[in-house]
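Have a look at the structure that comes next, please.
Excluded from the complex is one protein chain; the other protein chains are retained at their positions.
Labels run A and B following the written order; every chain starts at residue 1.
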Amino acid sequence: MNPAYTQLLQQDVPLAWYLVLSAALFSLGVVGFLIKRNLITVFMSIELMLNAVNLSFVTFAHQWHAVKGQIFVFFVMMVAAAEAAVGLAIIIAVFRARATLAVDRIDLMKL
Amino acid sequence: MNAILYLWLIPLLPFAGFLLNGILGRRLPKWLVATVALLAPLAAFCMILQISIGLYASPVAFSHLPFIQTCPLGWINVGTFHADFSFVLDQLSLTMLLVITGVGFLIHIYSVGYMSHEEGYARYFSYLNLFLFFMTVLVLAGNALLMFVGWEGVGLASYLLIGFYFQKKSAADAGKKAFIVNRIGDFGFLIGMFLLVANFGTLTFTEIATKLGQDPGWQGGVVTVIALCLLLGATGKSAQLPLYIWLPDAMEGPTPVSALIHAATMVTAGVYMIARNHVLFDHSPFALSVIAIIGAATALFAATIALVQNDIKRVLAYSTISQLGYMFLGCGVAAYSAAIFHLMTHAFFKALLFLAAGSVIHGLGGEQDLRKMGGLWKKLPVTFWTMTVAVFAIAGFPPLAAYFSKDAILYAAFTQGTNGKILWTVGLITALLTSFYMFRLWYMAFMGTSRNPETHPHESPFTMLGPLTILALLSICGGLIGIERFGNFLAPSVGARLIDLTDPRVEPVLGIVAVAIAVLGWFVAFSLYSEHPKQPARLVAALPRGYKLLVHKYYVDEIYGYVVVKPLLGISKFVLEYVVDVAILGGLAWLLGGIATFAGAILQRWQSGNIRSYAAWVAAGAAALLLFVLVPWGTVWPESLAFVWKVAGH
Partner (left out) sequence: MHLILFILFAGFCLAGAINLLLQSHPISSALSLIVVMTSLAVLYLLLGAEFLAAAQVIVYAGAIMVLFTFVVMLLNAGREDRTLGSKASRLIGFPAVVVILSLIATIILHAQELGAARLSEGITTTEELSAVLFTKLLLPFEATSVLVLIAILGAVVLASRGNGENNAKSKEAK
């Protein structure tokens, strides 16, 4: 086999790349929150942001070999699940009240 | 028991009376109120009598005067300036106190009778006691600051008492006028005090006198300015030109108030102050001549106005102004003891005149117009006889009191030099006018037949007649002490010119001239008001404009109104109402409200209800926070600036 190829296979991934990926996913989540017009899609962007943070936690847990990082991810998943359930229920309730899922039309909280 | 050690009680007893009557008076029965109110002047008078008798009995005690009693608690102690609550008893203050407490006590008794049917009985007596407190403080004060406390205080008491019938607009206005005009004078007093502190570093009279005596350089200049400022204060308080306008209006107050405050005591505070500061005035001949000229001019001016007044109290008010002019004339020729002598005799007969007038008014049920009186000599005998004594006294008939005092002043003026002779002439003419208008009053009020047949005048109660009698006796004998003995008595405290009546040629001649003038005045009044009662009307018809000028008091009030009051009101209305209130404050309020509304209108658009915009702002906030925290601004700024510089350089 090509030695360069073997070297490539044995290379390590710097943890920084994981973190940059996490940051990128997070930013994409924020962008999604900003530009999406469907309420459910906006909610999905939130889940994307949560996942990006999870990745970052796992990365650091790997670096210092701390179990606590992964436990934190566990809890984040729990809370995200609960939040998803309640959030979607709210979306259903809102849909029942306003008959629309367009984010811009649900503006009852304006002055 | 040596009463002099309890000097501080003399002011404090009236003050206690004021507090008691002021706070509890309304709930107390009238006799108790009167007793409380009378106790203070009686106690003070007894104390002063005891002190005087003690001093008289042992002449060596006189050398211990001035007796200074200082409150152990300090008052003002700032840097090099030092002022204490100190009371000074010397011959001058002793004389003043005798007059104040003695005549004051008599007037208190009179008031019990006069005010017995009036509302606000307790209030009246508490104010009277308050006045007594301040007046004694003024007279006993050892430094100008404490004197100023008394000075202002008597002005306050005067305001309260003039406006006693406060529901009457004219009375309230008169009170205000008195206080405001007094304030103008007080401004002069204050400036004088400031200059005293600036130049002498002290306000204590003895220290100022010492400093003036030590350095002969104090002649004219600053001393004149100080003297003139103090003079302004004196003209305000003693109703001289140009600040006399409040005294005639002050007749709105009850008659005993007019007697006490505007005849016997408060208006003499100016004269007292000048006498107290005589060392200062002696060092400024210019100020002295100003005082003399003001005194003489006021005396003549007021006497001319009194000629045509028809209200009995107005006549007496202008008479007071005129006699105060005499006292100022006396001070102006450095004959301070003569001025104080006249002050004393004037207190007797002027208080008597006012109280008798009050008795007349009381007897007629409130009538004050001379044209509606007449024939009262039968109906009010005691009042008539006491008033007669007073009229003869003020006209200057010997051996009644005013003859000696007026004579002393006129003699001092005459012997001053050529200017003195002019002043003497003015004084003489004023004496003629005084005699004339007083006898005019006497004839119109008492003699002849009643011009108002419906009234049933009744004689006053004993509480009113008693003081009248005592004052009449004092008017008769008060002057007999003679100016020489009086002058010698006062000399340690007022020094200056001792009246030298040893010149046998001049003095008797002047005396005879004065008596002749008094008789002439009587004769003219007799012929105009008793013999030929139609004559005054014909005289008025002959000189209509002159008469109008006098009746309207030379239009001085109107002139002041146009020159001073109206512009002041206009300016304050403009500045305070338009500039400050409307423009500045209103503008400020409008501005603040406008800012709030404007900001609110802008910020309101932020709360759009749009989730996406909220999210955008949250993201922006997070970005800002991260920027603020993560970027090492300490190094980034200089580095980025250097980078930009490099780029721009190339």
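Quick note on the criterion: contacts are C-beta pairs under 8 Å (C-beta built on N, C-alpha and C of every residue); 3 or more make two chains touch, one makes a residue touch a chain.
These numbers come from a predicted model, not from an experiment.
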Discussion item. Given the contact rule set out at the top, which of the displayed chains would the hidden chain touch in the full complex?
Written reply: A, B
Practice prompt. Since one chain isn't shown, list which residues of subunit A touch it in the complete complex.
Written response: 8-21, 23-32, 34-38, 40-41, 43-45, 47-48, 51, 54-55, 58-59, 61-63, 65, 67-68, 70-71, 73-75, 77-86, 88-93, 95-97, 101-105
Worksheet item: In the complete complex, which positions of subunit B touch the hidden chain?
Response: 608, 610, 612-613, 615-617, 619-620, 622-623, 626-627, 630-631
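Simple rule for what comes next: only the chains that are shown with their structure count from here on.
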Worksheet, complete the sentence: For the pair subunit A and subunit B, the C-alpha centroid-to-centroid distance in angstrom is 92
Worksheet item: Given the complex with subunit B, which residues does subunit A contribute to the contact?
Response: 30, 33-35, 42, 103-104, 106-111
Response to the item:
Per the touch rule, the subunit B residues reaching subunit A in their complex are 604, 607-612, 615-616, 619
